[in-house]
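A single protein chain has been omitted; all remaining protein chains appear in their positions.
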Amino acid sequence: MQNLGIYTDLAVEAQEMAIQRTGGEIEGVSVTEERKEYSMVTRIKVLNESAAQKIGKPVGEYVTIESQGLSTNNREIHNSLSGVIAGELERLINFDRLREDSTIFVVGLGNWNATPDALGPRVIHYLMITRHLYKEVPPELRKGLRSVCALSPGVMGLTGVQTAEIIKGVVERVKPEVIIAIDALAARSVSRLGTTIQISNAGIHPGSGLGKKRAGITQKSMGVPVIAMGIPTVVHATTIANDAIDKLFSSSKFAGAERERYNRLDPKYKNQIINEVLQPFFGNLVVTPKGIDELIQDMSRCIAGGINVALHPDITLENLSLYLA
Amino acid sequence: MQNLGIYTDLAVEAQEMAIQRTGGEIEGVSVTEERKEYSMVTRIKVLNESAAQKIGKPVGEYVTIESQGLSTNNREIHNSLSGVIAGELERLINFDRLREDSTIFVVGLGNWNATPDALGPRVIHYLMITRHLYKEVPPELRKGLRSVCALSPGVMGLTGVQTAEIIKGVVERVKPEVIIAIDALAARSVSRLGTTIQISNAGIHPGSGLGKKRAGITQKSMGVPVIAMGIPTVVHATTIANDAIDKLFSSSKFAGAERERYNRLDPKYKNQIINEVLQPFFGNLVVTPKGIDELIQDMSRCIAGGINVALHPDITLENLSLYLA
Amino acid sequence: MQNLGIYTDLAVEAQEMAIQRTGGEIEGVSVTEERKEYSMVTRIKVLNESAAQKIGKPVGEYVTIESQGLSTNNREIHNSLSGVIAGELERLINFDRLREDSTIFVVGLGNWNATPDALGPRVIHYLMITRHLYKEVPPELRKGLRSVCALSPGVMGLTGVQTAEIIKGVVERVKPEVIIAIDALAARSVSRLGTTIQISNAGIHPGSGLGKKRAGITQKSMGVPVIAMGIPTVVHATTIANDAIDKLFSSSKFAGAERERYNRLDPKYKNQIINEVLQPFFGNLVVTPKGIDELIQDMSRCIAGGINVALHPDITLENLSLYLA
Partner (left out) sequence: MQNLGIYTDLAVEAQEMAIQRTGGEIEGVSVTEERKEYSMVTRIKVLNESAAQKIGKPVGEYVTIESQGLSTNNREIHNSLSGVIAGELERLINFDRLREDSTIFVVGLGNWNATPDALGPRVIHYLMITRHLYKEVPPELRKGLRSVCALSPGVMGLTGVQTAEIIKGVVERVKPEVIIAIDALAARSVSRLGTTIQISNAGIHPGSGLGKKRAGITQKSMGVPVIAMGIPTVVHATTIANDAIDKLFSSSKFAGAERERYNRLDPKYKNQIINEVLQPFFGNLVVTPKGIDELIQDMSRCIAGGINVALHPDITLENLSLYLA
């Protein structure tokens, strides 16, 4: 049965779902795992268009950093995670191909007025911004700090302009060599909330979790590489309802005729049932942990730390705390 | 089948569930309805302990004001709703039995750091506070304004003290004649989010939506009448999952043996299935509309408006906007 | 004596100071006044470069709306002021020369993290944004609402990019026909705080109050007319100190030799004295009313109201409250 109403921004979940559907490996998708001190790193490469179609994510690499410690307030674990983020960012950006004075443009996507959507703007808040200082400081002094600028444009409902348009306008004037775009994500599984970081070189599509068609922020549209980073902060309520039903029918109590009937059920019918439960909000209801306000603060610092370490040679895991706003 | 995992703060939903369970009227519960311009007012009286047991709500009167317009930003509708709130408050408080200089103590319950839980503190923010001015102004000038004081104590996790203890401590010093306690509520149905106001003379039990046992804020514990007011801002994720499953099995597609088997299912088993979907958060996952941050602001003003009109003879629906912070 | 260390964004104050200095009318500056119900409107025209030099403000028209009621929370007065703002905006923009579907771009300047500087972003928060809806709605339905978009870019310390650069980038893609730029202002006199609105067609220069040289947002730099609007929310601490000293020496107690000696005093010497009092902050100390947080909220709504009425033919002072976020 197809999963209408189930959405995820995470390639690692999309791939799991594709395997479940097809019953085996997906051709054109490579997966490697690496265990770190406080986290598990999974690197998924979607190698071609056919594979992209199958798992519903564009061609590119998707790194997933999983850690139960991300949602705690343990600074030792956060420091370790910042280090892992920095390593993956450095690899995906490949600083060797950048000039020493290349500008990096960090974009904080999302709506600062909606707590679970405010991850991007909060990360920007904690970032070390240097581009404006860069030009005023003599070269021998600025060694060790790259030129970094940032913007939190807000969502289309607040600006009236597609976010990609605003970014493109700034890109044309500032001429960065790389864009890093931060966004809050939607996961399928609640166990992903506050425990998973995704970093990808496949760009980002604002509002895609809401089923809205928006211009993407990708290498193709921007003219420079775009690294997307995010953490799931919500699961759509439709997904919760779907999964509860699925789980029940895959349990031993409904093993026979019921499961068969359920598997033959028209997905639209199931969707309509769920729709009735979620009236009048449907797609606009999100499931989020009670402590999301504090969670966003803590995770934003962790991500900003990783970006600071990756971008500025003089910022290290040891002295990081001196640079965090 | 019993509904473990389903919770509601609303008497109107508790009563519906009781009727569904028992298949008919609940003895000892009286219900009357009145249609207003932009709202429907339902007054439920739980008349005795036996009825209280049946619907799971203490003896007392519960007024429900329902309006789709509450969650819009339409000031005309909000003004009308403030008027309805004021009317019900006046009736439940019965000002005739108060002295002219009696103090009313308004308590804003909930956690200002968690958006959907911040309704109480926000209402206090918009309230006309007068007690401190009251004593300094000559009697002929203060005609038309009652003595009102307020406190947003925060939740126990922030204070280390049971909220009822803090309130009681202040009550013993300030000696109000009535307490009005405002809190964000949890509903069973998402259609109640931002559309229903409950006002009750049965007091309030902080944290009861979370299944936590806390000292109540009631006439018995406080020594003066306690009016509780609230608006549902969340549905527990367990409830969504439960209801989606229920709805599916009550649909025509699962009319025969499946429904029977489902109805015979041990509620604990269903709960365990849902628990698996909501791991590792379970009871700490809430379903909330995306726009909850703005919604809380708008609804807080509406409630504060109603309280201002009810408490202060000189504040009317016409001049209300002059007094709202 | 020259007034080093005294700064004002208000043309009306700059003109007063020029008159005081020169002892008479400034050639090339025309001033007219009009009394309204709750406000006084002063229109200053700086007609040529020579006059601009004399009063230290670029050529253009500067409208000042003064009202004690701006800083109150009286909605009737605010509504009236929104009407006056709308009228002046309409005159300065001259809508007759715009096409019906021309886009207007409203920019909220300033730092949302610094309360007295957050006026611009707050006004954007309360604005009716329509450009994204505009294209999806059939022409006969969208009659009555103009295409309005907005951005709060943040200050250079937060973005690393000159604000004018960001605006220019967006202007090149969105191609508005008018820009309206909102900013918190610095006044010379504390009596101006929260009581004066300035609207001008001479553009805006971010950070000029801090003595920092920044690229301007003007018709010349943007290629389309720029209307600047603002309200003073701070007085520089240097100005307070200066004025207190001035006032003392112009009092009758220091009428003779002292005043003469004072008037011959090297302005740099006086500046140095004040500098010592304001060490180590000097230019970074601002004088602001205690209630500035609430004041910003109230005044932002008033300005947003005026802009909404001016831009959208279907929004009037009567139905304005339905459109304010």
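General observations
We call the chains A, B and C, going by the order they appear; numbering starts again at 1 in every chain.
In this section, a contact is a pair of C-beta atoms (placed from the backbone, for glycine too) under 8 Å apart; a residue touches a chain by one contact, two chains touch by 3 or more.
What you are looking at is a predicted structure, and each value in this text was computed from that prediction instead of being measured.
Checked against the full complex, the candidates A:75, A:132 or A:261 give a single residue touching the omitted chain, namely A:75. Only one residue in the set B:85, B:148 or B:303 touches the chain that does not appear here, and it is B:148. Check B:156, B:237 or B:320 against the missing chain and you find that the one touching it is B:156. Residues of subunit B in contact with the chain left out of this view: 113, 124-125, 129-134, 147-154, 156-162, 165-166, 168-174.
In the full complex, the hidden chain is touched by subunit C at residues 113-115, 117, 190-191, 193, 237, 240-245, 247-248, 251, 253-254, 257-258, 261, 265, 269-270, 273-274, 276-281, 284-294.
Simple rule for what comes next: only the chains that are shown with their structure count from here on.
For the pair subunit A and subunit B, the fraction of shared interface numbers is greater than half, so the two copies use mostly the same residues to meet.
Taking the mean of the C-alpha atoms as each chain's centre, subunit A and subunit C sit 40 Å apart. We define each chain's centre as the mean of its Cα atoms; on that basis subunit A and subunit B are separated by 36 Å. Those residues of subunit C in touch with two or more other chains do not exist in this structure.
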